[in-house]
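Missing here is one protein chain; the remaining ones are kept as they sit in the complex.
For subunit A:
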Amino acid sequence: MAKIIAIVAIEREKIGGGAPIFIEPDEKAMQQTAFLLEKILDASAHDLKNGTIVIVNHH
């Protein structure tokens, strides 16, 4: 089963739960962090279209 292994977001209040959370000031910084996390964790980044990107391990 796929598992969320990290969350990158702009608004802290919208996010909660068990995965590591990264808060970024704007969209551009969010994309950059998600990019790095995708390469580091070897897991895909998916955009939830609400200012949140989840890094999901599909293996």
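The criterion applied here is as follows: a contact is a pair of C-beta atoms (placed from the backbone, for glycine too) under 8 Å apart; a residue touches a chain by one contact, two chains touch by 3 or more; residues count from 1.
The definition used in the following text is that contacts and distances are computed from a predicted model.
> Which of the following names does UniProt give to the chain that is not shown: "Potassium-transporting ATPase potassium-binding subunit", "Biotin transport system permease protein", "YIEGIA protein" or "Threonine synthase"?
In UniProt, the chain excluded from the picture bears the name "YIEGIA protein".
> State which residues belonging to subunit A touch the missing partner chain.
Contact residues on subunit A toward the absent chain are 31, 34-35, 38-39, 42-47, 49, 53-54, 58.
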